[in-house]
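Yeah, one chain of the complex is gone here, protein chain that is, but the others are all in their spots.
In order of appearance the chains are A, B and C, and numbering begins at 1 in each one.
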Amino acid sequence: MLRRVPRWIVAVLLIVVIGGLLTACGSAEDYPQTTLESAGPHNDSILGVYSLVWYGSIIVFFLVEGLLIFSVFKFRGEPKTAHGRPVPVHGNNRLEIIWTVIPAIILAIIAVPTLQVISELSEAPGDDAMVINVIGHQFFWEFQYPDLGVNTTNELHIPVGQRIDLRLDSADVIHSFWVPQLAGKTDAIPGRDNRMWFEADAPGTYLGQCAEFCGLAHYQMLMTVVAESQEDFDAWVAEELAPPPAEGDPEEGLAIVEAQCAACHAIEGTSAQGQVGPALTGFANQELIADVIENTPENLAAWLDDPQAIKPGTAMPDLPLSEADIINLVTYLETLNGESE
Amino acid sequence: MAANHVIEHPTSTGLDNRKMAMWAFLASDCMFFGSLITVYLVSHGRAMVGPFPQEIFDIPFTSVSAFVLLMSSLSMVLALGGIQRGNVQRFRIWIATTAVLGCVFLGGQIYEFTEFHHAGLTLESSIFGSAFYVLTGFHGTHVFIGVIWLLSLLLASFKPGLVIREKSLNVEMAGLYWHFVDIVWIVIFTVVYLVEA
Amino acid sequence: MAAEHHVEEHHPGWQEYVRIGVILAVITAIEVAIVYVEALESVLLPLLLTLSVGKFVLVVMYFMHLKFDHKFFTWLFLSGLLLAVGVVLALMAMFGLMT
Partner (left out) sequence: MATQVRYVEDSTRIQEPEAGPSGLWSWLTTVDHKRIGVLYLVTALTFFAIGGIEALLLRVQLSQPNNAFVSAATYNQLFTMHGTTMIFLAVMPLSGAFFNLLTPLMIGARDVAFPRLNAFSYWVLLFGAILINFGWIYGGAPDAGWFAYANLTSPAYSPGMGVDYWVLGIQVLGISSVAASFNFFTTIVNMRAPGMSMMRLPVFIWMTLITQILIFMAFPALTVGATLLMFDRWFDTNFFIVEAGGMPLLWQHLFWVFGHPEVYILILPAMGIVSEVLQTFSRKPLFGYTAIVFAGIGIAVLGFSVWVHHMFTTGLGPVPNSIFAISTMLIALPTGVKIFNWIGTMWGGALWLSTAMLFSIGFVAMFIIGGLSGVMHASPPVDSQHQDTYFVVAHFHYVLFGGSIMGLFSGVYYWWPKFTGKLLHEGLGKVHFWLMLIGFNVTFFPMHWLGAIGMPRRIYSYGDGLNWEFWNMVTTMGSFIIGISFIFFIANVFITLVLGDRAPDDPWDAPTLEWATTSPPALHNFDTIPVVKSRMPLWTDKYPEVYGHESEPGEHGDPDLPDIQTDEVHDEIHLPNPSYWPLVLAIGIVMLFAGFIFTFVMSFIGLALMFISIWGWALEPAFGEADHA
């Protein structure tokens, strides 16, 4: 008897148990993009409902699947009645009512906190929140700090404990802004002003990425949120606002390439492996930039500053690069003679 | 579907199969035009360049068009009444009238489109233009198909045995379609033209 | 098939059709007229909608014979119609046109 039981219970149970165990140990250290660990009040609210439905589902799952499997095993085989057919039962109104009402009660239990959290999360973040404009581009994120005059790409710095008021927009197609540990996602839709807020409880680096399919290099539209103490944040702002250095730093340039150009370009020996634009491995040996102008440092700087002005219609986006960024980039790109380091 | 047979398969409900399918089609077409009207309503106000609706709609002219289409519905029931009483002559007169009124409506629409085009409203000029032409254009296409249907019936009535009293359902089907196209225009005339003016 | 052709072939005569036609024409005339009456501007929208619903119902009931036909057709058509109206209203609300 027992030998016949397990086959498909085992299959289902094993998977459920393994899945359940893993759920229990899904720490943010192991899984930097996890939704199950919260780093701020926005995701705290979500996790309140999330854990309710999660555990509720697991309980209902075991009850209903258990009932199903039990009835399969109990009633399999030949009929045991005298007339050779199981007793025909057409239904039972009381049972029908019970199994409609009980789920209705369960749903009501889920609905109440759901509605609370919806209204909680839709409240405006208040006047003392820091406004940041988030602009989705194919295929990078632009962050503007209008009060500070700072623009960054793919890397968002925020002070810990400060509520951030995000204004989402898109320069081209629909993107979705998502940093799981901090908040659920909100779409960045062209021509539509969406807002959301979040706040980080503790310093740290939180990963996120575009969640709405936006084209060829959608998968590389990654971002990092760096939450830091107010002092560190102020220091970072000061650095961003500092005048451009006279001489570029190739290390800085490489960092910019890996953060901002990697979605589209590939350079051997670096993490940049994009396939959308031309590979830049031997860029310094190239005669022309974008097949139109001579490859000189001045031209390269002008190209990076405003590609459309040099080659209208080019797929190369106008990245929000500071002057310092451009100098660093030029310095780095001029070192690319085709030999990987 | 006009065929040489007069077999009426008995049905479970006693209702004719084709009529059943026709009403299902009309219910479905409600969703089609409902969606198109929605698109117009939510889009047209977002036009960034003119001409804007108030500037170019010519209410008296369109009212005449609407009136013509309305009257074609009347002539359509009269045509149906004719064939149901076995009066092919009367059927021919009224079905031809209906087709002519339909053509007048289409002519009006072509004139209106031309005028608007001269005023600078095109499919690509603004979202109002896109939504307006697509909505009224699809309605016009429905009218056009209807006119061809009516003319086909008229033509078929000269061949013996095709359009006869026993097969008045063939005419009734065309009628249901035609009236539906008319009521769609009743809605469009109000929510697109009159409300804007 | 037992109930075959129990649905009466009740069709209004041509006088009735013409009468409906005249009513439809009159309503259209009223619609166009009130657009130009400035005093009615505040109630124009509901007024126009009511009048066109009236026209709509007349055509469907009489010219399309729903009044005399099997109720099944009425329900079938009404389900499509109400669904369409529901979608129109819901989308207008969500695109902020109802405020």
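Definition applied: a contact is a pair of C-beta atoms (placed from the backbone, for glycine too) under 8 Å apart; a residue touches a chain by one contact, two chains touch by 3 or more.
No experiment lies behind these values; they were computed from the predicted model shown.
Although it is left out of the displayed model, the omitted chain contacts the following shown chains in the full complex: A, B, C. Of A:Pro146, A:Gly215, A:Gly269 or A:Gly282, it is A:Gly215 that touches the chain left out of the display.
Looking at A:Asp30, A:Asp234, A:Asp291 or A:Asp306, the residue that reaches the missing chain in the full complex is A:Asp30.
Touching residues on subunit B toward the chain that is not drawn are 1-5, 7, 9, 11-13, 15, 17, 20-21, 24-25, 27-29, 31-32, 34-36, 39, 42-43, 46-48, 123-124, 126-127, 129-131, 133-134, 138, 152. One chain of the complex is left out; on subunit C, the residues touching it are 1-3, 72, 79-80, 83, 86-87, 91, 94-95.
On the side of subunit A, touch with the chain left out of the figure occurs at residues 7-8, 11-12, 15-16, 19, 22-23, 26, 30-36, 43, 45-46, 49-50, 53-54, 57, 60-61, 64-65, 67-69, 71-72, 75-80, 83-92, 95-96, 99-100, 103-104, 107, 110-111, 114-115, 117-119, 121-122, 138, 168, 172-174, 176, 178, 180, 183-187, 189-192, 194-196, 207, 209-219, 222, 273, 275-276.
The working rule: only the chains that are shown with their structure count from here on.
The touch graph of these protein chains has some other shape, matching none of line, ring, star or complete. Between subunit A and subunit B, the centres computed from C-alpha atoms are 50 Å apart. Within the complex formed with subunit B, the subunit C residues making contact are 1, 3-7, 9, 11, 13-14, 17-18, 20-21, 24-25, 28, 31-32, 35, 44-45, 48-49, 51-52, 55-56, 59-60, 62-64, 70, 72-73, 76-77, 79-81, 83-85, 87-88, 91-92, 95, 97. Those residues of subunit B that touch subunit C in the complex are listed here as 10-15, 19-20, 23-24, 26-31, 33-35, 37-38, 41-42, 45, 59-60, 63, 66-67, 70-71, 73-74, 76-78, 81, 84, 175-176, 179-180, 182-183, 186-187, 189-190, 194-195, 197.
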